[in-house]
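For this depiction, one protein chain was excluded, whereas all remaining protein chains were kept in their positions.
Each chain carries a letter (A, B and C) given by its place in the written order, and its residues are counted from 1.
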């Protein structure tokens, strides 16, 4: 069983630029994370773009949706910034009924100590192989249905609604 | 939904003792790992023992089994050394039919760079919430049925049989 | 021999705030770094403030100078952001002739992977114990005289002039 991973950026992929002192995007960390995790899952990954999810436009979101629909795989994982992850999940959830789609990201960049990125990748990969068709968000150790979840921005966690 | 986590040791919990130069057990890292992963899962954990899985006796294994059976939770995660993880999974799989039980461990200690422990914890927690009743091993990003998996010791990975 | 360490902030002490997505100051990491390094040096440390060195005012700089002059110790280490480290070093170098003073900082925060902070702390502590009276900057593995060094901002390194 092959799994598709669509990369869209988010906090997970941000790195510290020591010349500017800012956190920016340079390249996706997905390959490095899969090696780090000793994954033997059959994966085909594609970087759509690397963006803070607050900067994702409706065109970007349509691109993610079309990639979910068009790919051959029935199981799709999407890396995504947390701030608008629920919005993207809803768009896909309303349109894609015949696949398992799991979105995840991280609150702390993979390149920073105590990052939750690797844990969330494990949860997402496991969920996409275990769940029935539907669209889910894997964060904080939980697997949320796309239409019953929100990000609590004050606490920095995802919660059931 | 509350999840039970039974801790039995394994490579995951080994730490470097700088006075002896050896890797030994000191305490479980589970609490630290759950905090690191920003988990909000409702968990009740219990340390049964901290052992290299090659040192687990049949009495130890019976203890793990009885804890799986007796606990109130219907979903149980077990941390376990990889060398005899399949053996413990088979014992439980033959006897426990009405719960979801997921075993996991790591090839590299949580305290050592590039550890797969956090990734595997994410995969195990996600699987235990997503799978139907049965006994599983979550390693290398895959969720294996207990009776169709073995550890390939030459490669250091779990494989379907 | 007791060594004084004056903490003023800089990149070294910045941490990622997962709620805002920004790098900010929370507390000094000096104690944690000294434990990490297994230092047995007799140290008395004092946090003057935690600031990006671009935000250090002339009053702040005068405070650092007066602390250098007034402390009982003849050997003083100062943690400092790199952008104006040379400016502070010059102020102290022009006024303090009877002590060994070593400034250091880091290009990458201690809390971020591949930080140079611990290396630079080792270099600074070693230099302050080994050099004759004078004011120095310990960065990039070198110990620069305060009046013959500048930061090359394009490369992110300190160089002799």
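Operating definition for what follows: contacts are C-beta pairs under 8 Å (C-beta built on N, C-alpha and C of every residue); 3 or more make two chains touch, one makes a residue touch a chain.
Only a predicted model underlies this, so the values are computations on that prediction, with no experimental measurement involved.
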Practice task
Going by the touch rule at the top, give the shown chains the omitted chain contacts.
Solution key: B, C
Handout entry: Touch criterion as defined above, residue of C:7, C:64 or C:107 at the omitted chain
Key = C:107
Fill in the blank from the handout: Omitted-chain footprint on chain B covers residues 11, 16, 18-19, 21, 23, 52, 107-109, 111-113, 153-154, 156
Practice task
Go through chain C and note every residue touching the omitted chain.
Solution key: 34, 36-41, 107, 114, 116, 118-127, 129-131, 138-143, 156-159
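Here is the rule we go by: only the chains that are shown with their structure count from here on.
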Fill in the blank from the handout: By the touch definition above, chain B meets two or more other chains at residues none
